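With one protein chain withheld, the remaining protein chains of the complex are depicted in position.
Per-chain numbering from 1; labels A and B assigned in written order.
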Amino acid sequence: MSAGGIHTSDPTTGAAPDTLPATRWIEGTPSLHRITSDISRPMEAKPGRGWWICFALASAAVLNLLGMVGYLFAKGIGIWGLNNAVGWAFDITNFVFWIGIGHAGTLISAILLLFRQKWRTSINRSAEAMTIFAVMCAGLFPLIHMGRPWDAFFIFPYFPNQRGPLWVNFRSPLVWDVFAISTYFTISLVFWYLGMIPDLATLRDRAVGGIKKFVFRILSLGWNGSQRTWSRYEIVSLVLAALATPLVLSVHSIVSTDFATSLVPGWHTTIFPPYFVAGAIYSGFGMVLTLLIITRQTMHLERYITVNHLEAMAKVTLLTGSLVGYAYATEFFNAWYSGNVHERFHFINRATGPYAWCFYLMVLCNVLTPQVLWWKRARRSVPLLFVVSILVNVGMWFERFVIIVVGLHRNFLPSAWGMFYPTVFDIGILVGVFGLFFSLFLLFIRALPMIAMWEVKGVSNG
Amino acid sequence: MSRRPTCDEAMPRGDGHDAPLVQIGLPTGARSTGFEATRRDVLSLMGFSLGAIGLGAGCRAPVQHAVPLPSASTEMVPGVPNLYATTCGGCGASCGLVVKQRDGRPIKIEGNEASPLTGGGTCAAGQASVLSLYDDARLRGPVWLGNAVSWSEIDRHITTMLGGGGSDRRAIVLLSPTINSPSTRAVLADFRTRFPGFRHVVHDPMSLAALREANRLAFGAAVVPHFHFDRARVVVALEADFLGTWLAPVEFSRQWARRRTADGTRGFHVQCEAGLSVTGSNADLRLAVAPSELGTVAVALLAAVARRVNDAGLAALNATGLGQTAPHAAAIDRVADALARHRGESLVVTGSDDVATQLVVGKLNALLGNIGGADGPIDLARPSLQAQGDDAGVPALIDDMNRGAVSALIIWGANPVYDHPDGLAFRKALGRVPLTISFADRRDETSAHVHALCPDHHFLESWGDAEPVSGHFSLAQPLIAPLHDTRAGAESLLAWAAPAAGAAGAGKPADHRLYLRDFWRRALYPRAATAAGFDDFWERTLERGVVELPGPAVQTHAFAGDWQGAVRDIVTRASRAGTDHGGYELALHETVGARDGRHANNPWLLELPDPITRLTWGNVASIAPATAAALGVATGDVVTLTTETGKLELPAFVQPGQDRRTISVAVGYGRWAAGKAGDGIGANVYPLARVENGVRRYAARVNVAKAGRRARLAPAQTHFSMEGRDIVQSLTLASLEHEHEHEHEELPNLWRERLHGAHAWGMSIDLDACTGCSACVVACQSENNVPVVGAEQVRKSRIMHWLRIDRYFDGDGEDATTVHQPMMCQHCQHAPCETVCPVLATTTSSEGINQQVYNRCIGTRYCANNCPYKVRRFNWHNYTANDDFPYNMTSPLGRLVLNPDVTVRSRGVMEKCNLCVQRVQLGKNQALLQRRPLADGDVATACQQACPTGAIVFGDLADAGSRVSKLLAGRRAYRVLDDLGTRPNVGYLKKIELKEKA
Partner (left out) sequence: MAERFLVGSFSEPGPMLAAVATLRSAGVAIHDVFAPYPVHGLDQAMGIRRSRLPFVTLLAGLGGLCFALVFQYYTAVFDWPLDVGGKPENSTLAFVPVCFELTVLIGGLGTVGAFLLRARLFPGKPEQLPVLGVTNNVFAVVTHAPAGGNEGPLARRIMLENGADEVDEREGES
């Protein structure tokens, strides 16, 4: 095809001529039809045993979650291990953890789109799906951690406001959270759906009729691949990407203000926004790696989710992991440099107190583990990447736990010091939410194209 | 309304006894033949139904003859509290009270400011005693041989068995703790005339018999003198917890606080004790002394003082050279200096159970000229009547019972089976007595084994009087007609004494109120030098609650005790102790919560953190850190304590300040028949004490061994060190002189000051006056409907108290110093909690109160996380209608104690101190009604009102002239965690270090 003015004007693939050949991101050169049928296979074939086992486990966890949340609503927050000293623990830890997970999806689909990274094409769809599901899991916790969840609607400035002129407190980071998370969820959902419309049309046209065709016809909004629509479509994708990029940065920055705007030692620090964003992307990529490594095996999509993809993600993991490690060091330096007795005590307590083991586990997983990714062979070894990705997830969960609980359990007045010990309900709900996340994802890969066909086609034909 | 019906008309008389007339009985609406309901009827109906909800059948409102204060209104207006003066029945001290009554039920105990003794203070137990009124474990009526019967029937049984009187010489014995009620003493006299064999045995679980005995030997009067700590520049207390539990702690705290001035006249307080007591924790100089060394220390002190006042008669004593061998020799010399400097205005007091030691101390006081005189620190002429326990009584009684010399035993308020070392023997002996009667309000350890249960009223239901200190009288009037079918003890005695007295209407009980009134007319009114007629005198006294009627002085002579003998005795014992210096010593003590155990079923007291250990729900064996290390024992390890008289397992508690050789254990726990809340809490240590030549000993040799188990304590505070943070600040008198040190610079305000309304409420807490006695904690709980959550929740650090008293130790040796700091919401003007609440459920009111809006709160707990003082309390569970929490809030009877002015919080909302906003509102309304501006002092918070030392001052910071403004502008004022810029409206006054004196 003739280059020239075309590249400059075409956003999706306007990479410099020296870009690696697109085929690097696909094994071989499958025909367009082959791509369609390969990617549609998981949705048309019967699920394998592997899928069923995973789904059974996941949905069992979901049942457990339902039961425990029901009991929680009946009995009250008292069934958790929280107390006067430690008002937040597993609940908010999980919340921050899942919000963080979501970030990789948006990053891959939006930021890499802006940066014209072709390798995003075959992973962005599932990454975005992961974002949606992660945000759903995260959103659960602000609700159930409330003392009176049935009054949760108080937190929205709804209209008409029957409570006279009593609105919400826009100075509270929790209200910022409400807006940030709902915006984030909405935009991600729209972005995800919009990106799926052409593929839905493809599926519609593959479907041999019946309910499937009907549903896809509704969902595909009558898409027919008209170039006039395509050209607007790409502009809109670009606009959404441009909006989602600052959004994704803002979301975890705002979540971090839940802590940064307070005066709790270990929370009250200005590096939290960037530190949390880096951590979020880090944990997000960890989760994407975990999911894709599993699905590419079970769904036989090695051709589209290549080792090159994994290596690229491994590089991002290494980068963000190192950023996080740097942030840990900075916190300690600041505490020492501030000379503030409470700050200093907090960090000494973090490293030597009763929760020190959590701290060292976190350092091991988040700072030391990713360092193996300096070696190319490590980056390209699927089993090793899998282990790393799991460790990263564990480490990032503990990072939030350390920040929240160690910050609270011993601060200003020694008379009010306490300890947090999780109960069976804390742990059960933690497990249950993982179940929820995985069941949603497992359903997704059966019901919807987990790889953006039209984008892969675009890449495959350069 | 034309006339109000009386209860007698309103409802069928349940039994023989006289139901009192009511001032508002059943609302006329309820029986409205020939009535047209007026607005007033509706109001009273509303008010009545409020009261009636829990009262159930017993609709009876307070008796007409009770005189509320102010006397203006004798009416019960729904929703408007009435205040009645009465006398506390919580312990022997008989403090004057003013009880708040709402809609016909007493809901809050307050101190009677008219009382010259207490001046308005109360103690934790007194504050909590209102809850005991609504105790589910109380008997509902008389019981004969295990069957509920009517009063007339039980009277028939008892009168027949008491026999024809006159001829019968066998003993009828009344066993009771100290009775300081003159009218009751008159009743007993009457009873004695009816039954010549009648005898009264006084048994105080923690008695001062040794002191009385020593005074008999020394001054010829077996009395407990009236101490005036405020008249003493130097106070030396040997094992006397006079600020916490000893004799009359409320009165003594007040006196003691008067000497805590921030200038040169400040008192110097030395405490020598084994276990750390509330008093010791407040001493300027504290010396850890094992019980066996206490006598030695007294002798050494006597010797040292003798040298300074070079009293020839004491030369021999110096020869013994004890001053050198005694522990803390150097410190004792300094103390002797101080004592010698302040002869006639110093006070040495000891609660020792050793007569010899008491004698030596008596000699010491005599030598220092502290005894007698119009303003002497020790008043023997007008002694205290608060502790008349006779330790020899119970053992003798047990013998008599076993010999069958006792025909009838009446137990009134005593519980020897539980709280006497020979309790078991006593229970066995009970079986040998033909007729045993108990006035106990419940089926307790002792009354479970008697024939007749004739339950007495709760003191808030009954008439009565008291003479805590001779010449000081206090009246008691009922706040509510009896909830159950109970009868005043005195009335029972009168009923049984009556028949053969040939009085008209035999069999009909004499009305106690009339008897009391008559007694006062005969015996006390004449002593009142007043022109007023008796009726005025009576009314005025009832209204005021207290009156001073100087009586004849007790005749005593100068010190004539055999102090040399006492010294010799002590020295020989000390030397013997020196030879077989083996195991440890056990020291029994009272705590401000449990006291002697009579309040054991009171959940407020069970959950009250001990000011020293900060433990709730149980007692422990306090062990010095060094000793614990030697024994390899850690806090929570169960240890076995073995004495000659018993054996006991208790969790150990490593206690800074504890004497190395002594294991201290609190009495008052380990009851097995107190009631649902109190049974099986802690262990009963009374059996480990013993009676030794007529005096109960509260110390014994003990062997300590690890039991190899661990117990789960329920601490309200787990960390004892301040970690070098200046949370509790102090300064020395010297530095107080230098102005410049006290310019504390105001942090800049990031925002423009917000304008307040008419007031800016604030509070000042004097850390130098606060003793940690915890009366305020219970007062707050009572005023604000703070739920009891139980040991398990306390373990999870979910205790709900809005006001807590933090306690920090400096060091952990025997010389560890202690500070107490009441901590509640600081009402920050830049409140961190408010900014983070998403739903505006907590904001600063226009009057500077940080307020919590329960029905807006959704329970994110962000505010609590962001509160640097950690004073916010979250309702983790539903504490009000929940079987998991079987305390007063979940019992229909127990709910009657709830304050209608304060919301009972639901599950899942945050709560905290709101500076008793309901009291503020009441004060403002009253000022409004009287068309006057609110004056400083019109409003007192519950904690302030309860405080015996006046450490807490509440007021308007917007008024520069108010006390609180002045205090917080003073040089000692500071704010906790000031550097956070939270700008609290609650400030503290720095503690004063007097260490340089020592």
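FYI, contacts are C-beta pairs under 8 Å (C-beta built on N, C-alpha and C of every residue); 3 or more make two chains touch, one makes a residue touch a chain.
Predicted model, so just to flag it, every value in this text is computed and none were measured.
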{"item": "Touching the absent chain when the full complex is considered, from A:W119, A:W176 or A:Y328", "value": "A:W176"}
{"item": "Per the touch definition above, residue among B:E834, B:E911 or B:D956 touching the missing chain", "value": "B:E834"}
{"item": "Contact with the hidden chain (one of A:W52, A:W230 or A:Y421)", "value": "A:W230"}
{"item": "Positions on chain B where the hidden chain makes contact", "value": "751-752, 754, 828-835, 837, 840, 843-846, 983"}
{"item": "Residues of chain A in contact with the chain not shown", "value": "1-2, 5-7, 9-10, 12-13, 31-33, 36, 157, 164-171, 175-176, 179-180, 182-183, 186-187, 190, 194, 197-198, 201-202, 204-206, 217-236, 239-240, 243-244, 246-247, 250, 254, 257, 453-455, 457-458, 461"}
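Following the convention adopted for this analysis, only the chains that are shown with their structure count from here on.
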{"item": "Residue ranges of chain A in contact with chain B within the complex", "value": "75-78, 81-85, 87-88, 142, 145-149, 151-152, 154-155, 166-169, 171-175, 178, 258, 261-264, 341-342, 345, 408, 410-419"}
{"item": "Partner chain A, residues of chain B touching it in the complex", "value": "717-725, 727, 793, 796-799, 804, 806-808, 821, 823, 832, 835-840, 856-862, 864-866, 868-870, 872-878, 906-910, 976-977, 980"}
